[in-house]
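Missing here: one protein chain of the complex. Every other protein chain is in place.
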Amino acid sequence: MIPFLRRLASWSLAAWLALAPAMALAQEESGGMPQFQFSNELTTSQVVWMVLIFLVLYLLLARWALPQVSSVLEERARRIAADLDAAKAAKAEADAAVAELTAATRNARAEAQAEIAAASRSAREAAAGQTAALNERLEAELREAETRIDAARAAAMGALREVANETARAMIERLTGHTPAPETLAAALDHALSTAKG
Amino acid sequence: MAEPPAGPDPSFEERLRAARVKSGLEAAPPKNAGGLGWAERPLAMGFRVAGELVAAMLVAVAIGWSLDHWLGTTPWLLALFVVLGAAAGVLNVWRLFKPRHENGLRSGQGSGERKDH
Partner (left out) sequence: MAAGPSIDALGQFRLATSLGPIGAAVNFTNANLMMVLTAALVLALFGYGMRARAIIPGRTQAAAEMGYEFVARLCQDIIGDGWKPFFPFVFTLFFFILFGNLVGLFPYFFAFTSHIAVTAALAVIVFGLSIIVGLVKHKLHFFTYFMPAGAPKLLAPVLVPIEILTFLSRPVSLSIRLFANIVAGHVLWEVFAGFMLIVAAALGVIGIAAGVIPLAINVVLVGFELLVAGLQAYVFAVLTCLYLHDAVHLH
């Protein structure tokens, strides 16, 4: 657009420059440009009238039209400023409300957390107590059972020794014909039993 | 009434602030209505230069000629005023192209005149 205008402009300037002398020549006969006919009283009278018209226009604009425009513009500016202030206040209020809500939520959450923690701690403690009691009972039962087993084993060992003693003596009597000395037999049995037991 | 979702909305805040700045103090941008766009047109500039030169010369010739007639010094004052008029025209043109000053409006003359075409 602009380059085009520029081209057009320089072109029209060239045309104007080329035409101007020719036209000036052509107008020699008819008295030149009307604009320069200062002897024509209309040339001056139009200026007088123009000053009058311009003055009237100025007064009407300055006294009537422009104050109207400016009052409307000021009113609008005031309205917009008020609206924007209201918007800012509303925004601040909303921000405060949001902050309050956030804080309340955070508090509630913290409280709930604490409660949950307490409950789970007490539950854990109860469970631990029960476990300990149970363990104790089981331990006792275990111990009791162990003593019973020990007793049973001792009794069994005692019975075994007697049977072995009898058997060994009978076997030796049958084989050798004479009765072995009870100390020797007992020692041999002790030895055999201790190796067997191990 | 498609209300944007609630919650922190930076765009709303920005728009609100922009609106407040806009109506608060109208810091008018200096580029008014494309005046500068036309200012760069070489032809318009050429017209201005020619106008300044011709105007200064016209005034100078008019003054010189009438002074000559009044004082009867034809043609000396006319010659003097032609020289002065040429200088004044050049001065006008120089002010037309003089680079802008601080606020673009120093000594009114040249700098500001670049604003027009």
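Going by the order they are written in, the chains are A and B; count residues from 1 in each one.
Simple rule for what comes next: a contact is a pair of C-beta atoms (placed from the backbone, for glycine too) under 8 Å apart; a residue touches a chain by one contact, two chains touch by 3 or more.
Because the structure is a prediction, the values reported are computed rather than measured.
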item: Residue of A:Gln35, A:Thr176 or A:Thr195 touching the missing chain in the full complex; value: A:Gln35
item: Contacting the left-out chain in the complete assembly, out of A:Glu75, A:Glu93, A:Glu111 or A:Asp190; value: A:Glu75
item: Hidden partner interface residues of chain A, rising order; value: 5, 8-9, 12, 15-16, 19, 23, 26-27, 30, 33-36, 38, 40-47, 49-51, 53-54, 56-58, 60-62, 64-66, 68-73, 75-76, 79
item: Residues belonging to chain B that touch the chain removed from view; value: 28, 30, 32-33, 35, 38, 44, 47-48, 51-52, 54-56, 58-60, 63, 81, 84-85, 87-89, 91-92, 105-109, 112-113, 115-117
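One rule holds for everything that comes next: only the chains that are shown with their structure count from here on.
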item: Interchain centroid distance [CA atoms averaged], chain A/chain B, Å; value: 57
item: In the complex, chain A residues that touch chain B; value: 2, 5-6, 9-10, 13, 77, 80-81, 84, 87-88, 91, 98
item: Chain B - residues contacting chain A, complex; value: 7-8, 12-13, 16, 19-20, 23-24, 37, 41-44
